[in-house]
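With one protein chain held back, the other chains of the complex are shown just where they sit.
A, B and C are the chain letters, set down in written order, and residue numbers restart from 1 in every chain.
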Amino acid sequence: MEGIKMSSSKSIMSTHIFSTDHKTIGKQFLFLGIFFLLFGGFQALLIRWQLAYPEQPVPWWLLGFIINGEAGMITPDVYNQLFTMHGTIMIFWAITPLLIGAFGNFLIPLQIGAKDMAFPTLNMLSFWTFFLSGVVLLSAYFLPTGAASGGWTSYPPLSLPAGGIPGLGQAFWTLSITLMGVATMMGAINYVITVIRLRAPGMTYFRMPLSVWGLWLTSILNVIFVPVIAAGLIMLLIDQLLGTQFFLAGRLAAGGGGDPLLFQHVFWIFGHPEVYILILPVWGIVSELLSVFSRKPAFGAKVTVICMSTIVVLSSIVWGHHMYTTGMSPLLGKTFMFLTLLISIPSSIFFFNWLATLWRGSLHFDPPMLHTMAVIWVFAIGGLTGLYNATVTADIYLHDTMFVVGHFHYTMAASVLFGGYAAIAHWYPRMFGRMLNPLLSKIHFWGTFITINLVFFNMMVTGYAGQHRRLYYPGEFEFLQPLADMNIFITIMAFFLGAFQILFLYNFIHSMLKGKVAENNPWKANTLEWTMDYPIPHGNFSTIPQVVNGPHEYSNPNIKDADWVCQTVKIEGDS
Amino acid sequence: MDQAIPMNKTFFGNATTGKLGMWLFIVMDGLTFGTIIIGGLGLRISAASWPVAGSILNVPLTAFNTFLLICSSFTMVMALNSIVKDDQKGLIKYLAFTIAGGVIFLGIQAWEYSHFIMGGEHLGNLLAAAGLPGSQFLPTTGIYGSVFYATTMFHGLHVLSGVIYLSVILSMALKQKFTSNNYDRLEIAGLFWHFIDLVWILVFTVIYLI
Amino acid sequence: MGKIKKYLPGIWFLDPPKDISLDGYRIDNVIQYTDFVITLYFGIVVAALIFFIWRYNARKHPHAVYDLGNTKKHRYLTIAMGLLVFFSIDVVIETMSFKDLKEAFWKFPKGEKVVRIEIMPQQYAWNIRYPGEDDIFGTDDDIVPPQNILHIPVNTPIVVQLTTYDVIHSFYLPNFRYKQDATPGMVTAMWFQATETGNFEFACAELCGNSHFKMKGYLTVESEEDFNGWIAAQDPEVSEEDEEDDWGDEEADEGVPTQWGWLWKELK
Partner (left out) sequence: MEDHKKTYFWNAIGLALLTVIEVWAIGLGLPRTGLVVLLLSITVTKIMLVALVYMHLRYETKTLRRLIALPIPLALFFLWGVMYDMAFDWTL
């Protein structure tokens, strides 16, 4: 008979470090993700400093002394390293572990009623490979020539030795992303199979909480598209190290030569789904939390699921919208524009469902709910601005400007970050047995919400005014000089934004040690993860629960004296 | 502490969890190979010229290699067939044959590579006839060399990991870990091995024959 | 307070660079239409949010209405919602955009009065080439002005072909709302037409290395006579017979490669 081996040894090594318990691994991912989030955020602040005060050395409170440029000034190559590593770290080492690594691990088994992941050892290996990849990534900073500086897209030939970036930084970048991809693949196999195989009896696909749906669909995208980028990175890596010529062409290639466009295709075949990989967990979590805090079933949950699945399918065939200015053929340009715009149909449908969930609910504005509602706000802006980019003609102007940067920070940085904060606030009591301090959480929320909008909206404004991205010193151009004030304003707001994140960090750590001890089900939620006592033992459920309800039976008139009921409890009078 | 867990068997019949995992991995690996092969084809379409099949690469030798992999696939599946009938001896015998097949495959490939890398006058003439410079055929020999080496090297690494994987399985078999109702791991390893064969069939056609 | 006043106009009224092109208005129009509808939709979303927060907060509305939203009616409603967004935004901007592409951006002007220019960016400068007297590229009388200097006549279609000396660059003309990548190994093309004279800038929009930020060029739009005069004042490039795609220059990073240029390629 198949079964899951759970070690009974109690040493620190096996319970905290090389643990195969999905909850521990989830927490490990969480800490790593928060570390990288702060690291990437710090780099963002340095980027902003340079954009606003290009001629001044970085002040001590931004750790100016670690910048080893001339007199603490950020030099062009340092600037390029900053945004390259910022983009890379945020996408692959902050958001991925935070949402997929941490909450994927923590939530999937608990919410579907499983004792652990399908392959616990693989799960542990996934974390440690991930960790290793992070070490490789950061160790590039110790190279004499510094880390990668070819942008997070790393387009060849710039990212090849022939492209003029000295040293091994680019190769470290490629290698670390490849390792990260391996870790992600291991995780993805685990999540997909766990959901297929280990759902508790009665937990049909449509009785799974929407958060599990989001994570599962994300994993499916990972399964399909991480291998694609892995292949691309292997080709890039041997181009960098062995001197093959996949992505070299023209004068730089000796004898024949490849095609740099191939890399762009491979990158975006993966890269576009990647952005949905990042946001699908958030969509799921938001759909779920809206229901909990409105005390009302998620409106049209099935339709939401179908919409998210449709987006999964559509996302894989729209990659060309990142390449409109490469000289694409009219046929492909039109096809990609049409397909891209199709995505707005399912998006607006589930968006409507979110709003309809609030309608006639009974809204409780606890911190998780605040962050969730913020997602609605920022994702509406981020998603709708995607439509400009999808339009071929508008994108010819907007491509590679700060407008695009604003668009993707709204969708990715703002929506995904708020989604992550909502998830942390919501499941914190389950992870650490204590509550986050609500007052600090609320201050953090409002501070973040206001400043993040001022930062990212104004980025779009500068982009529309013509400022292109990856620009060390915008003042170099006369037509950008009027934007100097705006850039300073954005930067100041970004500093406030950073300050509020420190507040979050304080709250996160302080509450872990001294916070109010949480009840078992503080939010009165239906799903299975709230049914056991804290700390949740290795193996989660002493007996596998029998599920009889969907996850959203809030305010069901058949429930007496409560507005919720656990998924395992039969509701009298319900068919 | 071993705990049996109820499985959701709908849709996938009696396929075990491990097997589903391996299938998923195979799909992923197939996509990786697919990307490399599609990339190679794309480059080939846009390349100015491309050496005629067989003008540089040794087709008969590689055809023998293909045959070898087919045989080892056959012995692999026979190993499974033996254990189903609880034939431990047969299992070990066939597994050993399979591993040997893989090792010989690698040996031939290494010989082919070393031949290309050492170069020589004859190879130089072949290359010149195909419009490529130099007397060695290296990964840096134009885009043709890049595509050839990347594809075959990636496949070769798979064979290597397959050989290691099967050696572990063999050592388990020697300890009599498999029985007629416990051979899941063997079957999973087999899937991986057959997949390597399957990919080679494609690589052989695309790189060597077309 | 004064400071805040200074920033506020900046926040909401930063204009894009002045449009001096024949077809730039098309891009502005599509953007303006999108501005308009998405503001509308976003307004609806915000209005709904505010209303729900005010009306349905737990204090005011302690008992939620049990509503799964899974009846046929609901399903049709949501689908109608999606289609509404699709037809009011997507279909409209798609039609506009396709029309613009067909009528302007993807329709290369043919005929006598077209000025043809070859541009080859390199790390970090723009090399520009005019065909010269005989109107054929790659001959002795080609005009190669100093790097980063681009002159064009007003009210005349300009067709540009691009390829790059090293890595990918992107020819970005903010005043024309246009950009086009220059990719190694291929020749890309674009066209535009100025409607106003003056001095402007163009930039490189694709990350190309440490001095990407400095990679700017000076565009002078002038009357036909001035342009002809300027061309006449340039020294024809002194070089031997130039072959197609022939820049056998060894140094990648310094100086202008002496031989470059390609026979003009016919466009679709």
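Basically, a residue touches a chain if its C-beta (ideal position, glycine included) is under 8 Å from a C-beta of that chain, and two chains touch if they have at least 3 such contacts.
Treat the numbers as computed from the prediction; the structure is a model and nothing was measured.
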Among B:F74, B:F97 or B:Y113, the residue in touch with the chain that has been omitted: B:F74
Given C:I143, C:M186, C:A203 or C:L219, the correct residue touching the omitted chain is C:M186
Could you please point out the chain C residues that touch the chain left off the display? 161, 186-189, 265-268
Even though one chain is not shown, chain A touches it at residues 224, 228, 259, 261-262, 265-266, 269, 316-317, 319-320, 323, 327-329, 331-332
List the residues of chain B that touch the chain left out of this view. 11-13, 15, 20, 23, 26-27, 30-31, 34-35, 38-39, 41-43, 45-46, 53-54, 59-60, 63, 66-67, 70-71, 73-74, 76-78, 81, 84-85, 187, 190-191, 194-195, 197-198, 201-202, 204-205, 209-210
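Definition applied: only the chains that are shown with their structure count from here on.
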Quick check: how many Å separate the C-alpha centres of chain A and chain B? 35
Find the geometric centre of each of chain B and chain C from their Cα atoms only, then give the gap between the two centres in Å, rounded to an integer. 47
Multi-partner residues in chain A (2 or more other chains touched) are 253, 257, 259
Using the touch rule from the top, collect the residues of chain A that touch chain C in their complex. 76-77, 80, 149-151, 155, 157-158, 162-165, 248-253, 257, 259-261, 294-303, 325-327, 330, 333-334, 337-338, 341-342, 344-346, 348-349, 351-353, 355-365, 373, 376-377, 380-381, 384-385, 387-388, 391-394, 396-397, 399-401, 458, 461-462, 464-466, 468, 470-474, 476-479, 482-483, 485-486, 489, 552, 554-557, 563
Per the touch rule above, chain C residues touching chain A in the complex are 6-7, 10-12, 14-17, 26-27, 30-31, 34, 38, 41-42, 45-46, 48-49, 52-53, 56-58, 61-70, 74-75, 77-79, 81-86, 89-90, 93-94, 96-98, 100-101, 105-106, 123, 163-168, 170, 172, 174-175, 177-181, 183-186, 188-189, 200-201, 203, 205-214, 216, 247, 249, 252-253
So, in the complex, the side of chain A touching chain B is made of residues 1-6, 8, 114-115, 118-119, 122, 185, 189-190, 192-193, 196-201, 223-224, 226-228, 230-232, 234-235, 238-239, 242-246, 253-259, 262, 265-266, 539, 544
